[in-house]
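A short write-up of the structure that comes next.
Every protein chain except one is present and positioned as in the full complex.
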Amino acid sequence: MVDAASNKPARAAAEFAPVRQTAAAPSAASPYRLATGGIVDRSAPLLFSFDGRNYGGLRGDTLASALLANGVRLVGRSFKYHRPRGILAAGSEEPNALVELREGARREPNTRATVAELYEGLAAVSQNRWPSLWFDCMAVNSLFSPIIGAGFYYKTFMWPASFWEKLYEPMIRRAAGLGRAAGMPDPDTYEKAFAHCDVLVIGSGPAGLMAALAAGRAGARVILCDEDFEFGGRLLAECRDIDGRPCAQWAGSLLAELASLPEVRMLKRTTVFGAYDHGVYAAIERVADHLATPSPHMPRQRVWNIVAKRTVLAAGAIERPLVFGNNDRPGVMLGGAVRAYLNRFAVKPGTRAVVFANNDDAVATLLDLAAAGISVQACVDPRGADAGVVRAAAQRIGTRFVNGAVVRARGGHRLRAVDVSAVAEPWHKLTFPCDLLAMSGGWSPSVHLSSHLGGRPQWSDALAAFVPGPLPRGMSVAGAAAGEFGLAACLAGGAKAGAEAAGDCGFAAKPVAMPGIGPEPIGIAALWRVRAKRGKAFVDFQNDVTVSDIELAEREGFRAVEHLKRYTTLGMATDQGKTANVNGLAIMAELTEKTIPATGATRFRPPYTPVAIGALAGHHRRKDFKPTRLTPGHAWAQEQGAVFMETGLWLRAQYFPQPGDNSWLDACNREVTATRNAVGVCDVSTLGKIDLQGTDAGLFLDRLYANAMSSLPVGRARYGLMLREDGFVLDDGTVSRLAEDHFFVTTTTANAARVMQHMDFCHQVLWPDLDVQFVSVSDQWAQYSLAGPKAREVLQKLVDGQHDISNTAFPYMAAGEVTVGGGVPARLFRISFSGELAYEISVPARFGDAVIRAVVAAGAPLGIRPYGLEALSVMRIEKGHVGGAEINGQTTARDLGLERMVSSKKDFIGRVMAGRPALLAPDRPAFVGFKSVGDGAIGAGAHFLPVGAEPSARNDEGHVTSVAYSPTLGHLVGLGLLKGGSKRLGEKMRAYDPLRGRDTLIEVCSPVFYDPEGARLRA
Amino acid sequence: MLLIPCPYCGPRPEIEFRYAGQAHVARAADPSALSDAEWAQFLYLRDNPRGRHAERWRHTNGCGRFFNCIRDTLTDKIAATYRIGETPPDLAAGAEARR
Amino acid sequence: MPDQALRQRAPLEALARPGRFGATSAAAGVMLSEIRDRGLASVAARKNQRAALLAAAKSAFGCGLPTRPRRAFGRDGLSFVWAGPDQWVAMLDHGPVGGIEPRLAASLKGLASVVDQSDGRAVVRIGGARARAALAKGMPIDLHERAFTPGDAALTFFSHINVHIWQVDETPTYEIAVPRSFVGSFWHWLTEASAEFGYEATGSNSSA
Partner (left out) sequence: MVLPSSHSRAGAVADLRYSILSLVAQSFRGNTAWRPVWREPEPKPAYDVVIVGGGGHGLSTAYYLAKEHGIGSIAVVEKSWIGSGNVGRNTTVIRSNYLDHANIPFYEWSLKLWEGLEQDINYNAMVSQRGVLMLYHSDAQRDALARRGNAMRLNGVDAELLDRDAVRRLVPILDFDNARFPIHGGLLQPRGGTVRHDAVAWGYARAADSRGVDIIQNCEVTGITVENGRAVAVETTRGKLHARKIGLACAGNSSRVAALAGLRLPIESHVLQAYVSEGIKPLVPNVITFGAGHFYISQSDKGGLIFGGDIDGYNSYAQRGSTPMIEDVMEGGVSLIPTLSRLRMLRSWGGIMDMSMDGSPIIDKTPIEGLYLNAGWCIGGFKATPAAGWCFAHTIARDAPHELNAAFRLDRFAAGHLIDERGAGAQPNLQ
């Protein structure tokens, strides 16, 4: 907020500081630290380092205030010209004072010294300079500034083309960028949390405090957020009286009451960085950034998703710099920042000052400087008669008032003097030696969050500032953020907004008594730039955008505000132009001789200030990126030393290595051979499982599957093929009928969720009238596949005696309910993926572990082996079953040689579209098998080319989908999609795989390599 | 983040839902009677208004139900949500979902 | 068949180690346990049978089936939680875990489809002064006492996992049903969320 004249002299700060005061600690003994005042804790000295040098500060300091307290003025280098830079501001709008904070894996580049809370042992280094901050070679860029102005790179570096990647770009990239990433994994943890409230109050200055109080007293659920590590906003930085008490003290008592209200939650160090739809706000809480390392069990930062019925935006305002020659010299500082350093941090930002302002804010600056014993050399104000209160204040402290403007700052690494041109005698230049220039170009309300949903800020000539335009639903704006400049206006506006917000949520608020405030002039006359002959006049400090860059942009036609931004990079730096946008826009308006509103208004996008990417990721990183699904048999598989692989969210056994294996292939071959010759067992619990009931269940399945299901007899299972409505294959699986009105469906592991979604859609949206109910039972049942000639033998040892599972009683494709292990309910399905005599047995998941152990125990004498996905895949390829590589969303039933499964007697999802010309085109690649001719290697993803044809897209006839070495047949077996498909059996083709440097001769054959007549699975 | 009023569960954050395309696109009773052009209309051609849009959502991470929603595609303001099979409410009458 | 009977394993048996974890400063802010002796079943009304089903349930179990997200209690440890329109999760305290389906099916034949889910869900109980704060770290719904009270239920998610939650008492205590295959990740995230407040894990807990 903007604060103005106090007609009392600043009082001894000890009176009002909420924090306990003690004698100055030795480490804080510095000519720049005031002996009293401020809300720093002189009993808590802290050691820190900057560029390797050690300094002392106090608890309650920011890195910036601590550096100033140690007389450090030069803290950084600018982006392009590497100009020496100091501290401009005292808050998150700081464009200059960026440092690399912390070391090693915790290094954080581009951290603003003005918001970095000081802690014991803090280590920071300056960035973007070489070899040192004091002597930076890259500063030569300044000499070339006429050549390397705005957008110069669009006009050169074009010849020769090949030099861009080799020479120009590496050069530019090394020079660009600011700080350095740690380059190591972040050791800290992060959280995301949800919060809900009636009223969210953003900002805890006078307006925010009153809003929170009004709403809180009314009983509403209130969340009060402030980005600072102390509540109070400008009340902490100003030297004003409220109800006859110092404003910081007054704030302290309000905070005490707020803290006592049970439904008020106060979040300090918390920046609300984004406004989203429907009253949702995103905030970042810096839980542990004020500590060397987070405390145990605490995250470093926490992202809040706040759902608020109403919001009061009380984010205050940001002071604008004045634009004149060399206005970036270290020691040139915003007036409000000067007061913050004096009043809050008890730090003198300089010893000899000049004040330069176009508004009455200068009054407070003058008085506070004088009170701190800093000699003010001059007070410069472009306004004549309107500057009365400023002139008076200058007189009161015995400072010369000059009606004019600072045209140029002198000095290099720090400010030495300013040249002033007076209105009265412009030909005669005045020079005032000083090491501090306190400037104010007026204040810009922090309208950012009000425009995140698209509302354009509106220009106010009276305030010379943008105020909020159309607001997001549920948001109101109070205090300086609303352009209500002046303490009294802020307090009143806040109280009103808080009461109204609570009222909208059904909580009647009693009016809050308004405290007494002295008079406060807030006059301003816009001054967008001082026409300076010499010295760069910076508009965007961080991106080194000067007035001449804006002039060039205008000259070249980049006049739309977004063109201006993008061409000059004005407002694109890490500070998002908080101090630059309005000046830049106004200067463009002057150049184009348009009004500011006609020139445009920058809309803001989240985040308000940059947010750590790790905080937005929260807990979900490394192994916790996504949840992990485990089968009931997982622990058992681990004990067997299984190697697991990720399939969707599941972990599944890939193979079971044994000592002496040379590779996974040995294990895979062993598992296949054991299964083919004796018996193997595989955990298939990951299959999607759906329980369907209802009198129309059969009819429903008929409409879902390409083949008929209503005709399925009770006690039998059937393979099913599901199409998408557009005619392509969605999934395959099995359907078993447990009773007239009761079915059990399995889907592939990969498509389980998609199929469930599809079934829900078909039932809820397409055919709600059907009497069918279904629910996923994927997690209810542990399921194992027992395959191999001895599978029945093993099973007979498990299944309770009364169940006859002989081949006659329980033939191929039988399905039924049995009990195992003495009464444990189980379901048995005689279905085979491997081509062997095989069963799938499912048991309630709590028995899953016991049953797999029992199976292996029972099978041990028969040579049972557990097998994993590799063996499973080899056997399905040997058997010519389609899998995920063939059902890839681009293949039809016809492509896959499954047309015989497609019913012509009924309608079903996908039937009509499957008959469209393009899906029946004879040259569509269709499903075939192939063998290698000779012993060349082949990989899936190779393309089929005719022998002797030159490799080209024109000659591409399909591709290899699956390949495996068949230990059963002793050679490679493969599946693929080939134009012409089965019509080309016996043809020789090339499997062309340039990526892997292979080109192998193959022979097309039937995809069924093993037991084509299917005798084994019926055995 | 949108807060979408599920007709069964009440307002929930967008993250619990999945968009399911334009609402009130009826599947023909006798699909084989449709021409290719009509099928293209049904499957592929969509209203894509800048403004009020009748669309389907599914409360995937909730009750699992599909439902209809009338939302402004520019402002994201949700005018109403209603169950599958129900006719769109008369918005002129100002029927409006909570937030 | 090997002689010893098949051993049952509860979803969290290997994970939920009893003890005091996380911040140790004050009293544990969160209490965590797994309920292992409760039977679960999904109940879905048959087409056009809702009214008859509600009546049948009333007479057979002594409670109406909730028609909004609530939990209703019937006789002999039976309760029903709303799980979507015309759908409920029936729960039977003290098991036998597998015994719920036949019991329901008998009384609801033709009126509802009943499917045993006793093994498909793990039920975790979370209570304590900071339970809400811990759950807020992954659950988007408002659990404030003004918004969510004992008996209220919701289908929502925690971190990336779909859950079914209902409130048991004002402590507050909640029960959360989680798909069994996800329970390891769920427990990991829940305990990390609770660590800040200090949590007490008691392995298993009786369902009533």
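Per-chain residue numbering starts at 1, and chain names A, B and C are given in the order in which the chains are listed.
The definition used in the following text is that a contact is a pair of C-beta atoms (placed from the backbone, for glycine too) under 8 Å apart; a residue touches a chain by one contact, two chains touch by 3 or more.
Only a predicted model underlies this, so the values are computations on that prediction, with no experimental measurement involved.
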### Message
As a test of the contact rule: which chains in view would the missing one touch?
### Response
A, B
### Task
Would you mind spotting which of A:Arg534, A:Arg605 or A:Lys988 touches the chain that isn't drawn?
A:Arg605
### Message
For the chain left out of this view, which of A:Glu120, A:Asp243, A:Glu425 or A:Glu556 touches it?
### Response
A:Glu556
### Task
Consider the whole complex, including the chain that is not shown, and state which of A:Leu616, A:Leu770 or A:Leu985 touches that chain.
A:Leu616
### Query
Which residues does chain A use to touch the chain missing from this display?
79, 106-110, 146-147, 149, 152-159, 161, 164-165, 169, 172-174, 176-186, 188, 190, 192, 274, 276-277, 280, 282, 303, 305, 452-454, 548, 552, 555-558, 560, 562-563, 566-567, 569, 573-574, 576, 605-607, 610-614, 616-618, 620-626, 628, 645-647, 724-728, 757-758, 760-762, 765, 884-885, 888-890, 913, 916-919, 939-943, 951-953, 955-956, 959, 961, 992-996
## Note on the structure
Residues of chain B touching the missing chain are 1-2, 13-15, 18-22, 25, 36-37, 39-41, 43-50, 53, 55, 57, 71, 73-76
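As a working rule, only the chains that are shown with their structure count from here on.
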### Distance between the centres, which are taken as Cα means, of chain B and chain A, whole angstrom
28
### Message
Give me the residue numbers in chain A that touch at least two other chains, ranges are fine.
### Response
194, 305, 307
### Query
Can you list the residues of chain C that touch 2 or more other chains?
140-141
#### Entry: In the complex with chain B, residue positions of chain C that touch it
69, 83-85, 87, 140-141, 154-157, 162
### Task
Please give the residue numbers of chain A that touch chain C in the complex, ascending.
189, 191-196, 221, 296-298, 305, 307, 619-620, 624, 626-632, 635, 650, 691, 693-696, 769-773, 775-781, 797-800, 820-822, 824-825, 844-851, 854, 857-858
### Message
Please output the residues of chain A touching chain B within their complex, sorted ascending.
### Response
194, 276-280, 305, 307, 309, 473-474, 725-726, 757, 760-761, 764-766, 768, 907, 911-913, 916
